[in-house]
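With one protein chain withheld, the remaining protein chains of the complex are depicted in position.
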Amino acid sequence: MHVRAFIEQLERLAPPGLAEDFDAGKIGLVVEGRQEITRVCCALDATPFVVNTAVMASADMLVVHHTPIWTPLTTMTGHIAGLMRALLSADINLYVIHTNFDRAPEGVNDALAELLSLRDVVPLSLGCIGTTTLSLSEISLRLGGHIRVWGKVDKIGRLAIVAGSGFDPALLAEAEVLGADAFLSAEMKHSVARTAPLPCIEATHYALEAPAMQRLAGRMGWQYIEDPPLLNSVP
Amino acid sequence: MHVRAFIEQLERLAPPGLAEDFDAGKIGLVVEGRQEITRVCCALDATPFVVNTAVMASADMLVVHHTPIWTPLTTMTGHIAGLMRALLSADINLYVIHTNFDRAPEGVNDALAELLSLRDVVPLSLGCIGTTTLSLSEISLRLGGHIRVWGKVDKIGRLAIVAGSGFDPALLAEAEVLGADAFLSAEMKHSVARTAPLPCIEATHYALEAPAMQRLAGRMGWQYIEDPPLLNSVP
Amino acid sequence: MHVRAFIEQLERLAPPGLAEDFDAGKIGLVVEGRQEITRVCCALDATPFVVNTAVMASADMLVVHHTPIWTPLTTMTGHIAGLMRALLSADINLYVIHTNFDRAPEGVNDALAELLSLRDVVPLSLGCIGTTTLSLSEISLRLGGHIRVWGKVDKIGRLAIVAGSGFDPALLAEAEVLGADAFLSAEMKHSVARTAPLPCIEATHYALEAPAMQRLAGRMGWQYIEDPPLLNSVP
Amino acid sequence: MHVRAFIEQLERLAPPGLAEDFDAGKIGLVVEGRQEITRVCCALDATPFVVNTAVMASADMLVVHHTPIWTPLTTMTGHIAGLMRALLSADINLYVIHTNFDRAPEGVNDALAELLSLRDVVPLSLGCIGTTTLSLSEISLRLGGHIRVWGKVDKIGRLAIVAGSGFDPALLAEAEVLGADAFLSAEMKHSVARTAPLPCIEATHYALEAPAMQRLAGRMGWQYIEDPPLLNSVP
Amino acid sequence: MHVRAFIEQLERLAPPGLAEDFDAGKIGLVVEGRQEITRVCCALDATPFVVNTAVMASADMLVVHHTPIWTPLTTMTGHIAGLMRALLSADINLYVIHTNFDRAPEGVNDALAELLSLRDVVPLSLGCIGTTTLSLSEISLRLGGHIRVWGKVDKIGRLAIVAGSGFDPALLAEAEVLGADAFLSAEMKHSVARTAPLPCIEATHYALEAPAMQRLAGRMGWQYIEDPPLLNSVP
Partner (left out) sequence: MHVRAFIEQLERLAPPGLAEDFDAGKIGLVVEGRQEITRVCCALDATPFVVNTAVMASADMLVVHHTPIWTPLTTMTGHIAGLMRALLSADINLYVIHTNFDRAPEGVNDALAELLSLRDVVPLSLGCIGTTTLSLSEISLRLGGHIRVWGKVDKIGRLAIVAGSGFDPALLAEAEVLGADAFLSAEMKHSVARTAPLPCIEATHYALEAPAMQRLAGRMGWQYIEDPPLLNSVP
């Protein structure tokens, strides 16, 4: 498939118009490689391990959620030089779907809702609220562990979920108004926790977003490359 | 003691000139109460529990690390109206020492270094690096639990510490150059973890900063009010 | 009446959508008190006298034209701490109608036009122009004295009025084009007076705006609290 | 005298380095005319009357306090086109001394202090405070009438004065701390009057600043052109 | 004709709404002169020669493409004082049609396309593309000489043209996509030339834009004043 056709296909799955303004220039074809696309890899992040695996797999295209060039750059050194050397030398394309995929049907938040078997789902400005019968332990299990619970959770009936870094006071307020009993997201900040109107369940960013990339890879017949951050709780 | 004398005393302990620019207008006497100061309470945050405890204790002054009015406001509603009603009705002063106390001698980072028994301490732009003989379990114990370790830690010889939200790429790079084996702070972000040059130990913001306020209260003969966020790991 | 119902009522009288952009966040419920509204006071400004009178009157709500928190604040000290202490301790709500009430039907400018018996009124971008048969002395009398006349006024047929601080070169130019013979407003500046295309009648801000609040109070059955600034001309 | 020499002379009287930042590009030689300066006129403002009088007097140079081009312009129409036509056709230079003359020795504030016979003068950030034995009526007389008094004035011992538009909350607070009993300036605003910590005496901008230009003209042997705004109080 | 009627006529020829945002306040009646318009001159720039010629011709109005007051000014000195003195003393109006005339039918780009006999013209965001049978020598001849060719030009079939300073990377890319073989404009920059996707023909700004003013003058019966910059190639 020509890269143009591949991009059109991806733009249907994750329409660029759905992206947040801050993603301008940071989604779509972020690194340009060869034009003929036969073999596609997919991952959450373009880590060195992911890129090297894609190179070893002779991929023509790597689809990820997080761009490796977030801060606009005028030099090509260190970590980013290494990544670009690997991608450009092997002529691999890198395509990024970020907040446009968060919001897309069957996108990041939809995949998370499905992973947690939410029912009667209603949308939030970002993410959604749905009914769950899972206990905290079961939620932890489905997310691969490492969850932290801020505040007191009895029984969760309605659960708000926002994949990624979603503990925003305005979103929390919206979820409370819409009847959520708890709020699941990643990267809690102390100042937010102190005034949160709901108990908050903090998972890792990776645990909340990688499932959507894995499902996308499965659906499209691409090779999914798993590379979670190494994380341990003590004790 | 007159409030002016009290403020002079505090300005010696936490000189306003040490504060970051973003703290302008957000430290010092944040709420003005009565002028005679006899009874002083101290805490990390001005939570409803902390304020009510100070009122019950007939305090004239409450000293905290985090201002409750971070975002400049033009209305007095909801959570902040409740706090202000409690403070103003009881005529209690609220005094904030933030980044000026982070950097002060015997301040937030010094207290943390002491809590962890660091030796041969050298300063970072923010925080410091010192030699520790503690294991991860011992560090966790001293910090009251809830630590998460990002990356692989063998033996820590030199430990970088930054109280509060200090996982900044520039600070991490500085710590690496200065020979740190690991970096302890709070509020890790996925994007930082993915490219961190050092293994990172993530504690809670509260665990890293509250000890300094407690020590300050002890040193000054004030009443310390403990109010950690309710936090549990699952599983 | 519940405060929500009261607010809905006020939003019909002074629709927030009519406000200037600079009023964003500075109108509506500026201080949140108790939820049940039985007794309402009304004044132009939330001065200490006005607030104390409202407290003495056991008011649940005070409606004013000018917010006491114009500059966004991060501290609660001095004058504003006194006001907030009085309002919050007594659990009184403070509701502000500003430029949305200037423009509303029966609002500030309409009330002024009526006070001056203007006829054949046509709107300006702000304020209006109407025919008057009043002499300068009669205008002064109706406004409670203290008017100053800049330039030479013979007979006023058509009078432009802008309640508040309206001596703006663009408004003056508009009024001239629309046939005004004189322009009435408050807070003349030297630089504007020097190039004004029309004779200007300067009253006090209070004299031009308080009548609208008094009429509103009368219409709604609220207690109006008069508190003009103390002002004397010499000689 | 060559215009360069004339400018050097004026820069000694009103050093440009004393000017406020907002005066950048708006003081000094604002309109360039002929190079030989024999006859100089002086006034507070470059009004049409002042400019025409200077033309009639065959002046080579007109020195004023307020620039006629305050707002940077890209067109030359209306009022300003008329002024520029008169000045440029007659080849007259226009030189502006503004906040640099406010602060200069024997400048605007010094002239005002002298006019009011202030003694034991101490400086403010802008303006000064001095002891007066004048009554309000005598002050009014010396300023040519039209003063308004905000608040209650008993006996003035120490009087703060700021020529021009100086009713600034920070200046008022400074004057109160330094022991002023009243504050004299021009262009009072309602919002400032409502929270002023001192009684305020409001004169006209012209009355406060023109004396300095008149004295300067006298000292230098220039022709002073008086052109106060036409102002009457009613009743 | 009254100047208002003249302006209405020009606004039909070069509608202000077509202008770029950066032209705000810099087109239309830039210098206001007498109201009765009998004699009109026209040129590309308001140079001293052009203005003096208009004065000698007893013109009431001078129509130009480039405003002489591009940078907003707060002083009237040097070059601009000379121009304004000449215009204002003679009471001549100056009217500017800039990017609104670039885009107008029969405007600057249309006149250039006609001068070069382009056929099958399609528009660009700015300028247009058309078929030419002219050689480079013939193009040079029609433009009065002084063209420079960047890159290798064989035969030009489709020529992109942008009057004025149009060597913009985005415009070049657009022209390439639309099938241009070469791109004609003025004021090439080294950094643009180095990555241009098309051979570029650089004429002078004057050569590309003056023809439109000359044609306009012919069409309207105005006196056209030619004043090209003096330019010679060496060798």
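By letter and in written order, the chains are A, B, C, D and E; residue numbering begins at 1 in each of them.
Definition applied: contacts are C-beta pairs under 8 Å (C-beta built on N, C-alpha and C of every residue); 3 or more make two chains touch, one makes a residue touch a chain.
Since we're looking at a predicted model, the values are computed, not measured.
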Among the chains presented, those that the missing one touches: A, E
Residue among A:Met1, A:Val55 or A:Ile69 touching the omitted chain: A:Ile69
Contact partner of the left-out chain, one of E:Arg12, E:Lys155 or E:His190: E:His190
Those residues of chain E which, in the complete complex, touch the missing chain: 45, 47, 66, 70, 79, 136-137, 139-141, 145-152, 165, 186-191, 193-195, 204-206, 229-235
On chain A, residues whose C-beta touches the chain left out of the figure: 25-26, 28-32, 67, 69-70, 72-78, 81, 84-85, 87-89, 91
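Quick note on the criterion: only the chains that are shown with their structure count from here on.
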For chain B and chain C, chains touching each: none
Interface composition of copies chain C and chain D: same or different, split at half: same
Interchain centroid distance [CA atoms averaged], chain C/chain D, Å: 31
Inter-chain centre distance, chain C versus chain E - centres from mean C-alpha coordinates, in Å: 52
Of all residues in chain B, the ones touching two or more other chains: 70
Contact graph of the chains (line, ring, star, complete, other): line
Chains grouped in pairs wherever the two touch, ordered by label: A-B, B-C, C-D, D-E
